[in-house]
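A single protein chain has been removed from this complex, and every other one stays in its place.
Just so it is clear, A, B and C label the chains in written order, and each chain counts residues from 1 on its own.
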Amino acid sequence: MAGNTCGTLFRIMTWGESHGPALGVVIDGAPSGIPFTEAHVQSWMDRRKPGSAKTSTTRKEPDKARILSGVFEGKTTGTPISIMVENRDARSHNYDEIKELYRPGHGDFTYDAKYGFRDYRGGGRASARETVGRVAAASLAAEILKSEGISVTAATIELGGIEARRRDYSLVDENPYLCPDAEAALAMDQRVASVRSEGDSLGGVVEVVATGVPAGLGEPVFDKLDADLAAALMGIGAVKGVEIGAGFAAARMRGSENNDEMGEEGFLSNHAGGILAGISNGAPLVVRVGIKPIPSISKTQKTVNRSGEPSAIQTLGRHDISAIPRVNVVCEAMVTLVLADHFLRQKAVSWRR
Amino acid sequence: MAGNTCGTLFRIMTWGESHGPALGVVIDGAPSGIPFTEAHVQSWMDRRKPGSAKTSTTRKEPDKARILSGVFEGKTTGTPISIMVENRDARSHNYDEIKELYRPGHGDFTYDAKYGFRDYRGGGRASARETVGRVAAASLAAEILKSEGISVTAATIELGGIEARRRDYSLVDENPYLCPDAEAALAMDQRVASVRSEGDSLGGVVEVVATGVPAGLGEPVFDKLDADLAAALMGIGAVKGVEIGAGFAAARMRGSENNDEMGEEGFLSNHAGGILAGISNGAPLVVRVGIKPIPSISKTQKTVNRSGEPSAIQTLGRHDISAIPRVNVVCEAMVTLVLADHFLRQKAVSWRR
Amino acid sequence: MAGNTCGTLFRIMTWGESHGPALGVVIDGAPSGIPFTEAHVQSWMDRRKPGSAKTSTTRKEPDKARILSGVFEGKTTGTPISIMVENRDARSHNYDEIKELYRPGHGDFTYDAKYGFRDYRGGGRASARETVGRVAAASLAAEILKSEGISVTAATIELGGIEARRRDYSLVDENPYLCPDAEAALAMDQRVASVRSEGDSLGGVVEVVATGVPAGLGEPVFDKLDADLAAALMGIGAVKGVEIGAGFAAARMRGSENNDEMGEEGFLSNHAGGILAGISNGAPLVVRVGIKPIPSISKTQKTVNRSGEPSAIQTLGRHDISAIPRVNVVCEAMVTLVLADHFLRQKAVSWRR
Partner (left out) sequence: MAGNTCGTLFRIMTWGESHGPALGVVIDGAPSGIPFTEAHVQSWMDRRKPGSAKTSTTRKEPDKARILSGVFEGKTTGTPISIMVENRDARSHNYDEIKELYRPGHGDFTYDAKYGFRDYRGGGRASARETVGRVAAASLAAEILKSEGISVTAATIELGGIEARRRDYSLVDENPYLCPDAEAALAMDQRVASVRSEGDSLGGVVEVVATGVPAGLGEPVFDKLDADLAAALMGIGAVKGVEIGAGFAAARMRGSENNDEMGEEGFLSNHAGGILAGISNGAPLVVRVGIKPIPSISKTQKTVNRSGEPSAIQTLGRHDISAIPRVNVVCEAMVTLVLADHFLRQKAVSWRR
């Protein structure tokens, strides 16, 4: 049933398949009067584009975003904003193989199980390309946050087992891996090259940090800020784990270590990652996601066809070695969307303060 | 704003504070005709009760659940089911200290920041006691799952750094830590005793496994099964991390390792934890949550009062050393609720199949 | 499926059957800091009580409302507010007849068709008594409106064909029919007496007027203010028609008559009933509902039993002759709930203005 709506007040509905005519999003609930143009959307679209990173695909994706409604004279009108990106390379590919075979690690089998059949062209709705609409919507949500002094950044802190040992966020845009540690970025590059030559793929960890988040966002007990962030991030195709602040490491701490004491200047540490009892506490929001390795690999794998008969499959052509760093902007987008929604939710009930 | 509703078709709204007159839940959307009595609820309530585990509190909690509507002649009628548990020990305590001081690791500060003031008695709505309604609702959701052959179990696989090395689920109810490894349970007991003597507390990891889940549950791209599970579990007070299947470990695997190949018998491994592209794949569902150590400790900690002036605080009285094992049934409840909801969601659109 | 939730930001979930242990409501989303006590609820509960009006039932209903959560030191805390009313006369009646027979004009047949069976005691959830939760919730919504200068009044403008020819709202509380025309009230009394002696029942029209509503409430194009009001009112058991402003009479007007011209003082007429394009325009909100005659009559009527076999039925005992005036407070409650919700919805996106 319906499951493509996200957000309560800043609500979006995304649509589109990998190789259909177009993809897009409708944003319902944006306040009126926010300056917003196709240039805003495009700047986010361009961040989805493969850069020089060797992890990246070589497919050309000159995604051009069009705003079809809800913006007048350069400002949002308060009515739904429809944004569309046409699929330019939606040309006829040869999908004969994946039409009948289930690719390991992909949604082919589950889409068939759920819907009875599937749009097999390039993964259809299960393709990473689905995130176009999310990113387009985030380009507007980001304008709301910016006007409130909230800033969100995603960084690669682990790739193929190489960990960033520093958090110099000024470096994130300086290397193709969006890594806050220049040295680690170099090591990642070598790891990627070596794994590429083996026809295999890599996973990693992305950390998203939001600063300037006011205390008070989050709606206990089910729409807590951490709960909504967890859903938003776990819903990204490649994500298999989400943790806030110290996360799983907190499970190995004592209370006396993990508790963030308070002083005149505020919290003296941030193991909570900016969220206490599901509500932002004014400290930086820190969320990490575990990204699984890309399932498309050129190594031969066992699988079955739609009739359940054993077969083997091998992904030909050039593919990304890792969802990172292309997934980073998607992680940033989802955190941005959740924060904008919760910001409005809190405004709805606190107007007298 | 409103944030106490969970689920789309099997929808619940919980209410109640730690030391108010009562707590409860209203379940809206349960199919009619399901056999359901107060005994069903009570059996789940009793699992929240401190057992012989030394981790457990010594407070008496003879929670008696009453069904106030929606059940007639022992069966659900299809109308809302209201379940209430009265707070028996809601007697006047001395809350003078926590009324003015923010306890580190608790929601005291954020509730004040959000709402302007708070019900400080025993943590109010931020208390673990809030979960009474969730568990009561799950006792009905479990009946739906049972009738479809779906079974959900939560087990402690790590406590205070002690890891279970086995997964013998038949042992879970045999030891006070709900641990599937008898040897580990003994070690946990020693760890708890030692930490108790230090006035500190412990965290751990709970794993929830669901078997019998049919392929096809989950609604891409925002209401994916893993996204909804992540929200449901991250929304539990003590949880700081959620992972599915291999989870964060997948971030360190190669694609060739992490991909679950398929054969005539189905999937040859289960790194996906039963979910592919946000849809259940028929393999066992495996979810793990990282539980932070209980913030209430008898060690003295720095804090501030409501005016921001530095102070110190120490939690007196007897307290749990860990949210585990009392949180386990809550984790199980949340997974149960999400599965029942998604089961109905899939029925809504697949009636012809 | 789930259908007992109303409102987006000021959201309520009601529960309870006519002859179950209790009925109630949970309010999720009320702003914190609103003064609210059981006395507020009780004052609305008492308006549901049969007064001296001869239309009223003679059953005693000393409904006592209890607030079980969400209020602390006399103010709302921002957490869910649970309000319960116990059914005092839920004693064992003799329902043998209506257990098997479908009462004409009642929901007996449709509840069986939908749910497979039903709680036949006193109509179960289809009883007018279901509205207890709505009215309890409105007692809080009314406090929000009051603090913003918004006032809502329901008046009987037609009963059994007798029309009020005046709209002197100061008279509404002066006569048992809540009629703004004293002369009409007397005629209504005679009509009621005569119909009572025939064992029949009457319908009528209730008008709800809200003053002080600011311009700008309503969310096009589906959650327009008039759309939400129509749903809220049509969802009351006895209502068969809803109209705004001139309503159906507008269908017979010319554009030049129906259009409300504007001048320096605002609108020069109010055929729109305070709503233009689904958004409040600052003029008084005027809504009317058509109330069908009470289906329980002592005249004998043809019906069938659960097996479809023809039979006859006659409602014994004393019954109301009309849902009016008891339904009036329910109409007022629903308008109050919708306005409070839309007031918060508009706050959520207009905080900068």
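Brief remarks follow.
Here is the rule we use: contacts are C-beta pairs under 8 Å (C-beta built on N, C-alpha and C of every residue); 3 or more make two chains touch, one makes a residue touch a chain.
All of these numbers come straight from a predicted model, not from anything done at the bench.
Across A:Leu9, A:Met45, A:Ala128 or A:Ile313, the single residue that touches the chain missing here is A:Leu9. Contacts to the hidden chain, counted on chain B, fall at residues 8-9, 29-33, 78-79, 220, 344-345, 347-352. Against the chain not shown here, chain C presents residues 1-6, 8, 14, 102, 104-107, 109-111, 113-114, 116, 125-126, 130, 158, 160-161, 195, 200-205, 215-224, 226-235, 237, 240-264, 268, 271-273, 275-282, 290-297, 299, 301-304, 308-310, 345-346, 348-349, 353. Mapped onto chain A, contacts with the missing chain fall at residues 1-5, 7-11, 13-17, 20-24, 26, 28-29, 32-33, 66, 68-70, 72, 75, 77-82, 84, 114-119, 124-125, 344, 348.
As a convention for this text, only the chains that are shown with their structure count from here on.
As for how the two copies chain B and chain C face one another, over half of their interface residue numbers coincide. Computed from the mean C-alpha positions, the centre of chain A lies at a distance of 26 Å from the centre of chain B. Measuring from the averaged C-alpha position of chain A to that of chain C gives a distance of 46 Å. Averaged Cα coordinates give chain B a centre that lies 39 Å from the centre of chain C. Shared contact sites, meaning residues of chain B that touch two or more other chains, fall at 1-5, 8, 14, 114, 116, 125, 348.
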